[in-house]
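I have a structure I would like to understand better, so I am pasting it below and will then ask my questions one at a time.
Just one protein chain is left out here, and the rest sit where they should.
Right, chain A next:
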Amino acid sequence: MASITLNHLVKKYGDGFPAVNDISIDIADGEFIILVGPSGCGKSTLLRMIVGLEDITDGDLLIDGQRVNDKAPRDRNLAMVFQNYALYPHLTVYENIAFPLRLAKGKHSEEQVNKLVTDAAATLELTDHLQRKPANLSGGQRQRVAMGRAIVRQADAFLFDEPLSNLDAKLRGQMRSEISQMQRRLGVTSVYVTHDQTEAMTLGDRVAVLKKGELQQIASPRELYEQPRNLFVAGFIGSPSMNFLPATLEGTTLKTAIGDLEIPEEKARTAAGKKVVLVGVRPEFFEDAKLVEDSKRPHGSTFAATLTHTEWLGNEQYGYITFDPAPEMRELLNSLAREMDADELRPQVVVTLDASSRIRGGRESELWVDTRKLHLFDAESGENLTRDAEAGAALTREAAEERAEEIATAQRADGRSESGSANGSDGAVRDSATVDAGRTGGATAAGGKHSAG
(Lines give C-alpha, C1' and ligand atoms only; values in the text may rest on other atoms or scores of the structure.)
Protein backbone atom coordinates (compact mmCIF):
# COMPACT_ATOMS: atom_id res chain seq x y z
CA MET A 1 0.00 0.00 0.00
CA ALA A 2 1.37 3.34 -0.88
CA SER A 3 0.57 6.78 -2.07
CA ILE A 4 2.15 7.97 -5.30
CA THR A 5 2.91 11.59 -6.02
CA LEU A 6 3.66 12.89 -9.48
CA ASN A 7 5.31 16.25 -9.16
CA HIS A 8 5.60 18.24 -12.41
CA LEU A 9 6.68 15.17 -14.36
CA VAL A 10 8.15 15.81 -17.79
CA LYS A 11 9.26 13.30 -20.40
CA LYS A 12 11.12 14.59 -23.42
CA TYR A 13 12.42 12.35 -26.14
CA GLY A 14 15.61 12.92 -28.07
CA ASP A 15 13.96 15.30 -30.49
CA GLY A 16 12.79 17.51 -27.64
CA PHE A 17 9.15 16.58 -28.08
CA PRO A 18 7.49 16.47 -24.68
CA ALA A 19 5.48 13.24 -24.57
CA VAL A 20 4.49 14.06 -21.01
CA ASN A 21 4.43 17.69 -20.08
CA ASP A 22 4.37 18.95 -16.52
CA ILE A 23 1.89 16.52 -15.00
CA SER A 24 1.17 16.63 -11.28
CA ILE A 25 -1.15 14.13 -9.66
CA ASP A 26 -1.49 13.07 -6.04
CA ILE A 27 -2.62 9.48 -5.81
CA ALA A 28 -3.87 8.58 -2.38
CA ASP A 29 -3.28 5.21 -0.76
CA GLY A 30 -5.81 2.71 -2.08
CA GLU A 31 -7.08 4.98 -4.80
CA PHE A 32 -7.95 3.77 -8.29
CA ILE A 33 -6.73 6.32 -10.85
CA ILE A 34 -7.47 6.06 -14.54
CA LEU A 35 -5.31 7.71 -17.17
CA VAL A 36 -7.38 8.24 -20.28
CA GLY A 37 -6.96 10.07 -23.54
CA PRO A 38 -6.73 9.58 -27.29
CA SER A 39 -3.76 7.63 -28.63
CA GLY A 40 -0.52 9.53 -28.45
CA CYS A 41 -1.58 11.55 -25.44
CA GLY A 42 1.25 10.21 -23.30
CA LYS A 43 -0.81 8.09 -20.93
CA SER A 44 1.22 4.92 -21.42
CA THR A 45 4.46 6.86 -21.21
CA LEU A 46 3.34 8.34 -17.92
CA LEU A 47 2.54 4.88 -16.56
CA ARG A 48 5.90 3.56 -17.67
CA MET A 49 7.60 6.49 -15.97
CA ILE A 50 5.88 5.55 -12.74
CA VAL A 51 6.98 1.93 -12.98
CA GLY A 52 10.48 2.90 -14.04
CA LEU A 53 10.63 1.63 -17.61
CA GLU A 54 11.01 5.16 -18.94
CA ASP A 55 13.41 7.74 -17.57
CA ILE A 56 11.99 10.87 -16.07
CA THR A 57 13.34 13.96 -17.81
CA ASP A 58 12.23 16.40 -15.17
CA GLY A 59 10.14 16.52 -12.05
CA ASP A 60 9.83 14.21 -9.07
CA LEU A 61 8.11 10.90 -8.59
CA LEU A 62 7.43 10.04 -4.97
CA ILE A 63 6.21 6.73 -3.64
CA ASP A 64 5.16 7.05 -0.02
CA GLY A 65 7.00 10.34 0.19
CA GLN A 66 10.28 8.90 -1.08
CA ARG A 67 11.79 10.12 -4.30
CA VAL A 68 12.22 7.15 -6.63
CA ASN A 69 13.26 8.86 -9.87
CA ASP A 70 16.56 7.04 -9.98
CA LYS A 71 15.43 3.67 -8.69
CA ALA A 72 15.35 0.68 -11.01
CA PRO A 73 11.92 -0.87 -11.65
CA ARG A 74 12.69 -3.78 -9.34
CA ASP A 75 13.39 -1.46 -6.42
CA ARG A 76 10.07 0.35 -6.65
CA ASN A 77 7.98 -2.64 -5.58
CA LEU A 78 5.22 -1.99 -8.08
CA ALA A 79 3.38 -4.62 -10.08
CA MET A 80 2.42 -4.11 -13.69
CA VAL A 81 -0.04 -5.84 -15.99
CA PHE A 82 0.87 -5.42 -19.64
CA GLN A 83 -1.48 -4.99 -22.55
CA ASN A 84 -0.21 -8.14 -24.24
CA TYR A 85 0.12 -10.04 -20.94
CA ALA A 86 3.89 -10.63 -21.24
CA LEU A 87 3.70 -14.14 -19.79
CA TYR A 88 6.80 -16.30 -19.80
CA PRO A 89 5.91 -18.94 -22.40
CA HIS A 90 8.49 -21.47 -21.21
CA LEU A 91 7.06 -21.55 -17.69
CA THR A 92 3.85 -23.10 -16.44
CA VAL A 93 1.08 -20.94 -15.03
CA TYR A 94 2.29 -21.86 -11.55
CA GLU A 95 5.85 -20.81 -12.28
CA ASN A 96 4.66 -17.68 -14.05
CA ILE A 97 2.82 -16.57 -10.94
CA ALA A 98 5.69 -17.67 -8.71
CA PHE A 99 8.26 -15.83 -10.85
CA PRO A 100 8.43 -12.64 -8.74
CA LEU A 101 8.70 -14.71 -5.56
CA ARG A 102 11.54 -16.78 -6.96
CA LEU A 103 13.41 -13.63 -7.91
CA ALA A 104 13.24 -12.38 -4.33
CA LYS A 105 15.71 -15.06 -3.33
CA GLY A 106 15.60 -16.36 0.20
CA LYS A 107 12.61 -14.27 1.14
CA HIS A 108 10.09 -17.07 0.78
CA SER A 109 10.38 -20.71 1.69
CA GLU A 110 9.05 -23.27 -0.76
CA GLU A 111 5.88 -23.72 1.35
CA GLN A 112 5.29 -19.99 1.44
CA VAL A 113 5.67 -19.76 -2.33
CA ASN A 114 3.29 -22.64 -2.71
CA LYS A 115 0.72 -21.06 -0.42
CA LEU A 116 0.93 -17.61 -2.00
CA VAL A 117 0.64 -19.00 -5.52
CA THR A 118 -2.26 -21.29 -4.65
CA ASP A 119 -4.06 -18.44 -2.92
CA ALA A 120 -3.56 -16.10 -5.87
CA ALA A 121 -4.68 -18.83 -8.26
CA ALA A 122 -7.78 -19.47 -6.16
CA THR A 123 -8.66 -15.77 -6.18
CA LEU A 124 -8.39 -15.71 -9.95
CA GLU A 125 -9.98 -19.12 -10.52
CA LEU A 126 -6.84 -20.50 -12.09
CA THR A 127 -6.42 -23.48 -9.80
CA ASP A 128 -7.23 -26.00 -12.54
CA HIS A 129 -4.74 -24.50 -14.95
CA LEU A 130 -1.66 -24.22 -12.75
CA GLN A 131 0.33 -26.87 -14.61
CA ARG A 132 -0.52 -25.64 -18.11
CA LYS A 133 1.63 -23.49 -20.33
CA PRO A 134 0.40 -20.01 -21.33
CA ALA A 135 0.15 -21.06 -24.98
CA ASN A 136 -2.71 -23.39 -24.09
CA LEU A 137 -4.78 -20.78 -22.28
CA SER A 138 -7.54 -18.56 -23.58
CA GLY A 139 -7.13 -14.79 -23.69
CA GLY A 140 -9.07 -14.24 -20.49
CA GLN A 141 -7.08 -16.88 -18.66
CA ARG A 142 -3.79 -15.38 -19.81
CA GLN A 143 -4.96 -12.01 -18.57
CA ARG A 144 -5.73 -13.57 -15.20
CA VAL A 145 -2.29 -15.17 -15.02
CA ALA A 146 -0.76 -11.76 -15.66
CA MET A 147 -2.88 -10.43 -12.83
CA GLY A 148 -1.86 -13.32 -10.60
CA ARG A 149 1.76 -12.37 -11.08
CA ALA A 150 0.87 -8.90 -9.85
CA ILE A 151 -1.16 -9.84 -6.79
CA VAL A 152 1.11 -12.62 -5.57
CA ARG A 153 3.84 -10.33 -4.34
CA GLN A 154 2.09 -7.74 -2.21
CA ALA A 155 3.28 -4.86 -4.33
CA ASP A 156 2.77 -1.28 -3.19
CA ALA A 157 0.68 -0.45 -6.22
CA PHE A 158 -0.73 -2.03 -9.36
CA LEU A 159 -0.19 -0.48 -12.74
CA PHE A 160 -2.36 -1.58 -15.63
CA ASP A 161 -1.48 -0.76 -19.22
CA GLU A 162 -4.67 -1.23 -21.24
CA PRO A 163 -5.06 -4.73 -19.82
CA LEU A 164 -8.39 -5.49 -21.46
CA SER A 165 -7.93 -4.11 -24.94
CA ASN A 166 -7.00 -7.52 -26.36
CA LEU A 167 -10.11 -9.26 -25.09
CA ASP A 168 -13.44 -9.56 -26.82
CA ALA A 169 -16.26 -7.30 -25.68
CA LYS A 170 -18.05 -9.79 -23.45
CA LEU A 171 -14.95 -10.91 -21.62
CA ARG A 172 -13.86 -7.33 -21.27
CA GLY A 173 -16.96 -6.48 -19.29
CA GLN A 174 -16.48 -9.50 -17.07
CA MET A 175 -12.79 -8.83 -16.42
CA ARG A 176 -13.57 -5.18 -15.77
CA SER A 177 -15.81 -6.02 -12.87
CA GLU A 178 -13.28 -8.58 -11.62
CA ILE A 179 -10.50 -5.99 -11.60
CA SER A 180 -12.73 -3.53 -9.83
CA GLN A 181 -13.69 -6.00 -7.10
CA MET A 182 -10.14 -7.23 -6.71
CA GLN A 183 -8.89 -3.68 -6.28
CA ARG A 184 -11.48 -2.96 -3.63
CA ARG A 185 -10.80 -6.19 -1.77
CA LEU A 186 -7.05 -5.69 -1.73
CA GLY A 187 -7.38 -1.94 -1.20
CA VAL A 188 -4.28 -1.46 -3.28
CA THR A 189 -3.35 1.77 -5.02
CA SER A 190 -3.90 1.34 -8.75
CA VAL A 191 -3.12 3.29 -11.88
CA TYR A 192 -4.90 2.13 -14.98
CA VAL A 193 -4.30 3.29 -18.53
CA THR A 194 -7.08 2.93 -21.05
CA HIS A 195 -8.60 4.59 -24.05
CA ASP A 196 -11.94 2.96 -23.37
CA GLN A 197 -14.42 5.35 -21.84
CA THR A 198 -16.52 2.70 -20.21
CA GLU A 199 -13.49 1.37 -18.36
CA ALA A 200 -12.52 4.87 -17.33
CA MET A 201 -15.93 5.77 -16.01
CA THR A 202 -16.73 2.51 -14.25
CA LEU A 203 -13.39 1.67 -12.67
CA GLY A 204 -11.91 4.95 -11.60
CA ASP A 205 -12.20 6.79 -8.34
CA ARG A 206 -10.67 9.63 -10.23
CA VAL A 207 -10.01 9.90 -13.93
CA ALA A 208 -7.18 11.92 -15.40
CA VAL A 209 -7.87 13.10 -18.94
CA LEU A 210 -4.72 13.70 -20.96
CA LYS A 211 -4.20 15.38 -24.27
CA LYS A 212 -0.87 15.73 -26.05
CA GLY A 213 1.06 15.11 -22.88
CA GLU A 214 -0.86 17.59 -20.80
CA LEU A 215 -3.27 16.93 -18.02
CA GLN A 216 -6.64 18.43 -18.91
CA GLN A 217 -8.56 17.58 -15.80
CA ILE A 218 -8.47 15.04 -13.01
CA ALA A 219 -11.68 14.41 -11.15
CA SER A 220 -14.25 11.78 -10.31
CA PRO A 221 -16.08 10.41 -13.35
CA ARG A 222 -19.19 12.34 -12.35
CA GLU A 223 -17.38 15.62 -12.08
CA LEU A 224 -15.79 15.04 -15.49
CA TYR A 225 -19.19 14.36 -16.93
CA GLU A 226 -21.13 17.12 -15.28
CA GLN A 227 -18.52 19.83 -14.78
CA PRO A 228 -15.88 19.41 -17.48
CA ARG A 229 -13.16 22.01 -17.36
CA ASN A 230 -12.84 22.52 -21.09
CA LEU A 231 -14.06 21.54 -24.52
CA PHE A 232 -11.70 18.60 -24.83
CA VAL A 233 -12.81 16.90 -21.64
CA ALA A 234 -16.44 17.62 -22.43
CA GLY A 235 -16.12 16.11 -25.88
CA PHE A 236 -14.01 13.14 -24.82
CA ILE A 237 -16.13 11.95 -21.91
CA GLY A 238 -19.57 10.63 -22.74
CA SER A 239 -20.99 8.50 -25.53
CA PRO A 240 -22.52 9.63 -27.79
CA SER A 241 -20.40 12.65 -27.16
CA MET A 242 -21.47 16.15 -26.33
CA ASN A 243 -22.85 18.31 -29.14
CA PHE A 244 -21.08 21.56 -29.75
CA LEU A 245 -23.03 24.38 -31.38
CA PRO A 246 -21.53 27.72 -32.27
CA ALA A 247 -23.83 30.46 -31.00
CA THR A 248 -24.06 34.16 -30.41
CA LEU A 249 -25.47 35.48 -27.19
CA GLU A 250 -28.02 38.25 -27.05
CA GLY A 251 -29.17 38.93 -23.54
CA THR A 252 -30.29 35.52 -22.34
CA THR A 253 -30.99 34.17 -25.80
CA LEU A 254 -28.53 31.89 -27.54
CA LYS A 255 -28.81 32.14 -31.29
CA THR A 256 -27.74 28.78 -32.70
CA ALA A 257 -28.04 27.13 -36.08
CA ILE A 258 -30.78 24.83 -34.82
CA GLY A 259 -32.87 27.53 -33.20
CA ASP A 260 -32.94 30.10 -30.42
CA LEU A 261 -32.47 28.86 -26.88
CA GLU A 262 -33.47 30.81 -23.81
CA ILE A 263 -30.91 30.17 -21.06
CA PRO A 264 -30.89 30.97 -17.34
CA GLU A 265 -29.50 34.35 -16.48
CA GLU A 266 -26.56 33.20 -14.39
CA LYS A 267 -25.30 31.13 -17.30
CA ALA A 268 -25.66 34.05 -19.67
CA ARG A 269 -23.73 36.24 -17.28
CA THR A 270 -20.65 34.02 -17.41
CA ALA A 271 -20.37 34.58 -21.14
CA ALA A 272 -21.03 38.31 -21.03
CA GLY A 273 -18.92 40.26 -23.49
CA LYS A 274 -18.10 37.25 -25.70
CA LYS A 275 -19.25 37.54 -29.24
CA VAL A 276 -19.24 33.86 -30.08
CA VAL A 277 -19.51 30.94 -27.68
CA LEU A 278 -19.76 27.21 -28.14
CA VAL A 279 -22.76 25.63 -26.53
CA GLY A 280 -22.15 22.15 -25.18
CA VAL A 281 -25.29 20.06 -24.99
CA ARG A 282 -25.26 16.38 -24.11
CA PRO A 283 -27.65 14.30 -26.22
CA GLU A 284 -29.71 13.35 -23.17
CA PHE A 285 -30.43 17.00 -22.36
CA PHE A 286 -32.85 16.92 -25.28
CA GLU A 287 -36.31 15.44 -25.18
CA ASP A 288 -39.39 15.18 -27.30
CA ALA A 289 -41.31 18.32 -26.24
CA LYS A 290 -44.55 16.32 -26.07
CA LEU A 291 -43.14 13.95 -23.48
CA VAL A 292 -41.72 16.55 -21.09
CA GLU A 293 -43.53 16.78 -17.79
CA ASP A 294 -45.10 20.13 -17.10
CA SER A 295 -43.09 20.58 -13.93
CA LYS A 296 -39.84 20.26 -15.89
CA ARG A 297 -40.83 22.31 -18.89
CA PRO A 298 -39.97 25.76 -17.45
CA HIS A 299 -36.39 24.61 -16.82
CA GLY A 300 -35.72 24.32 -20.50
CA SER A 301 -36.30 25.81 -23.85
CA THR A 302 -38.43 24.48 -26.70
CA PHE A 303 -37.53 24.75 -30.34
CA ALA A 304 -38.61 23.30 -33.65
CA ALA A 305 -36.26 21.14 -35.68
CA THR A 306 -36.31 18.54 -38.42
CA LEU A 307 -34.51 15.30 -37.68
CA THR A 308 -32.77 13.63 -40.60
CA HIS A 309 -33.34 10.19 -39.14
CA THR A 310 -33.79 8.35 -35.86
CA GLU A 311 -32.33 5.15 -34.44
CA TRP A 312 -34.54 3.19 -32.08
CA LEU A 313 -32.54 1.15 -29.54
CA GLY A 314 -35.25 -0.19 -27.28
CA ASN A 315 -34.53 1.75 -24.12
CA GLU A 316 -34.11 5.02 -25.94
CA GLN A 317 -33.66 6.40 -29.41
CA TYR A 318 -31.16 8.67 -31.07
CA GLY A 319 -32.22 11.43 -33.39
CA TYR A 320 -29.93 13.34 -35.70
CA ILE A 321 -30.24 16.98 -36.72
CA THR A 322 -27.87 18.35 -39.31
CA PHE A 323 -27.40 22.07 -39.39
CA ASP A 324 -25.72 24.48 -41.71
CA PRO A 325 -23.35 26.74 -39.80
CA ALA A 326 -22.36 30.17 -41.03
CA PRO A 327 -18.97 30.13 -42.82
CA GLU A 328 -17.02 31.70 -39.96
CA MET A 329 -18.65 29.24 -37.58
CA ARG A 330 -17.63 26.37 -39.84
CA GLU A 331 -14.05 27.47 -39.47
CA LEU A 332 -14.48 27.35 -35.71
CA LEU A 333 -15.93 23.85 -35.89
CA ASN A 334 -13.05 22.64 -38.02
CA SER A 335 -10.43 23.91 -35.61
CA LEU A 336 -12.42 22.28 -32.85
CA ALA A 337 -12.31 19.00 -34.77
CA ARG A 338 -8.54 19.16 -35.03
CA GLU A 339 -8.43 19.82 -31.33
CA MET A 340 -10.43 16.66 -30.70
CA ASP A 341 -8.27 14.56 -33.01
CA ALA A 342 -11.08 14.04 -35.49
CA ASP A 343 -10.78 14.78 -39.18
CA GLU A 344 -13.91 16.79 -39.45
CA LEU A 345 -16.63 17.58 -37.00
CA ARG A 346 -19.86 17.04 -38.83
CA PRO A 347 -22.35 19.82 -38.31
CA GLN A 348 -24.72 17.42 -36.67
CA VAL A 349 -26.52 17.27 -33.37
CA VAL A 350 -27.33 13.96 -31.72
CA VAL A 351 -30.35 13.96 -29.46
CA THR A 352 -31.49 11.18 -27.16
CA LEU A 353 -35.24 10.79 -27.08
CA ASP A 354 -37.51 8.65 -25.00
CA ALA A 355 -38.14 5.28 -26.63
CA SER A 356 -41.85 6.06 -26.83
CA SER A 357 -41.36 9.27 -28.78
CA ARG A 358 -43.07 9.22 -32.18
CA ILE A 359 -40.76 11.83 -33.69
CA ARG A 360 -39.39 10.53 -36.97
CA GLY A 361 -36.99 11.87 -39.54
CA GLY A 362 -38.13 14.35 -42.18
CA ARG A 363 -40.94 15.98 -40.19
CA GLU A 364 -40.58 19.17 -38.27
CA SER A 365 -41.08 18.45 -34.60
CA GLU A 366 -40.88 20.19 -31.29
CA LEU A 367 -37.83 19.42 -29.16
CA TRP A 368 -37.14 20.50 -25.63
CA VAL A 369 -33.70 21.02 -24.16
CA ASP A 370 -32.81 21.28 -20.50
CA THR A 371 -30.96 24.58 -20.40
CA ARG A 372 -29.98 24.25 -16.74
CA LYS A 373 -27.40 21.62 -17.65
CA LEU A 374 -25.85 22.97 -20.80
CA HIS A 375 -22.40 24.47 -20.81
CA LEU A 376 -20.95 27.47 -22.57
CA PHE A 377 -17.38 27.28 -23.80
CA ASP A 378 -15.06 30.05 -24.80
CA ALA A 379 -14.64 29.67 -28.56
CA GLU A 380 -10.95 30.52 -28.45
CA SER A 381 -9.50 28.98 -25.32
CA GLY A 382 -12.02 26.15 -25.07
CA GLU A 383 -12.46 26.90 -21.40
CA ASN A 384 -15.77 26.04 -19.80
CA LEU A 385 -17.36 29.35 -18.80
CA THR A 386 -20.22 27.82 -16.88
CA ARG A 387 -18.22 25.33 -14.84
CA ASP A 388 -19.23 25.28 -11.21
CA ALA A 389 -15.96 24.30 -9.55
CA GLU A 390 -17.60 24.02 -6.14
CA ALA A 391 -20.26 21.59 -7.33
CA GLY A 392 -17.59 19.61 -9.15
CA ALA A 393 -15.37 19.34 -6.12
CA ALA A 394 -18.37 18.20 -4.09
CA LEU A 395 -18.95 15.38 -6.57
CA THR A 396 -15.35 14.24 -6.29
CA ARG A 397 -15.50 14.41 -2.48
CA GLU A 398 -18.59 12.24 -2.60
CA ALA A 399 -16.77 9.72 -4.77
CA ALA A 400 -13.88 9.64 -2.30
CA GLU A 401 -16.27 8.88 0.56
CA GLU A 402 -17.92 6.13 -1.44
CA ARG A 403 -14.55 4.61 -2.15
CA ALA A 404 -13.55 4.56 1.52
CA GLU A 405 -16.84 2.88 2.31
CA GLU A 406 -16.46 0.29 -0.43
CA ILE A 407 -12.95 -0.62 0.63
CA ALA A 408 -14.08 -0.98 4.23
CA THR A 409 -16.98 -3.21 3.19
CA ALA A 410 -14.82 -5.34 0.94
CA GLN A 411 -12.17 -5.78 3.59
CA ARG A 412 -14.72 -6.60 6.29
CA ALA A 413 -16.05 -9.28 4.00
CA ASP A 414 -12.51 -10.53 3.50
CA GLY A 415 -11.79 -10.51 7.21
CA ARG A 416 -14.87 -12.61 7.81
CA SER A 417 -13.81 -15.11 5.19
CA GLU A 418 -10.36 -15.41 6.72
CA SER A 419 -11.67 -16.16 10.19
CA GLY A 420 -14.05 -18.59 8.53
CA SER A 421 -11.31 -20.54 6.81
CA ALA A 422 -9.24 -20.61 9.97
CA ASN A 423 -12.13 -22.20 11.84
CA GLY A 424 -12.43 -25.70 10.60
CA SER A 425 -12.48 -28.29 7.90
CA ASP A 426 -15.43 -26.71 6.11
CA GLY A 427 -13.48 -23.47 5.89
CA ALA A 428 -12.94 -23.74 2.18
CA VAL A 429 -16.63 -24.03 1.47
CA ARG A 430 -17.48 -21.13 3.69
CA ASP A 431 -14.62 -19.16 2.24
CA SER A 432 -15.97 -19.29 -1.26
CA ALA A 433 -19.44 -18.49 0.03
CA THR A 434 -18.24 -15.29 1.63
CA VAL A 435 -16.32 -14.36 -1.46
CA ASP A 436 -19.53 -14.70 -3.41
CA ALA A 437 -21.32 -12.57 -0.85
CA GLY A 438 -18.60 -9.98 -1.17
CA ARG A 439 -19.06 -10.02 -4.93
CA THR A 440 -22.75 -9.35 -4.84
CA GLY A 441 -22.08 -6.64 -2.29
CA GLY A 442 -19.58 -5.06 -4.63
CA ALA A 443 -21.99 -5.28 -7.51
CA THR A 444 -24.73 -3.58 -5.55
CA ALA A 445 -22.37 -0.86 -4.49
CA ALA A 446 -21.43 -0.27 -8.10
CA GLY A 447 -25.07 -0.31 -9.09
CA GLY A 448 -25.88 2.22 -6.42
CA LYS A 449 -23.21 4.51 -7.72
CA HIS A 450 -24.71 4.18 -11.15
CA SER A 451 -28.21 5.14 -10.22
CA ALA A 452 -26.84 8.07 -8.29
CA GLY A 453 -25.16 9.19 -11.51
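One rule holds in what follows: contacts are C-beta pairs under 8 Å (C-beta built on N, C-alpha and C of every residue); 3 or more make two chains touch, one makes a residue touch a chain; residues count from 1.
Keep in mind that, in the parts below, contacts and distances are computed from a predicted model.
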- Can you pick, from "Stage 0 sporulation protein KC", "ATP-binding cassette domain-containing protein", "Sugar ABC transporter permease" or "Beta-ACP synthase", the UniProt name of the chain not shown? "Sugar ABC transporter permease"
- Message: Looking at the full complex, which residue from A:Asn7, A:Thr57 or A:Asn166 touches the chain that isn't shown here?
- Response: A:Asn166
- Write down which of A:His90, A:Lys115 or A:Arg412 is the residue touching the left-out chain. A:His90
- For the chain that's not shown, point to the residue among A:Met80, A:Ala121 or A:Met182 touching it. A:Met80
- Item | Touch criterion as defined above, residue of A:Leu137, A:Val191, A:Leu254 or A:Leu307 at the omitted chain | A:Leu137
- Would you indicate which residue among A:Lys11, A:His129 or A:Arg149 is in contact with the undisplayed chain? A:Arg149
- Query: In the complete complex, which positions of chain A touch the hidden chain?
  - Reply: 51-53, 72-74, 78-80, 82-90, 99-100, 103-104, 133-137, 139, 142, 149, 153, 166
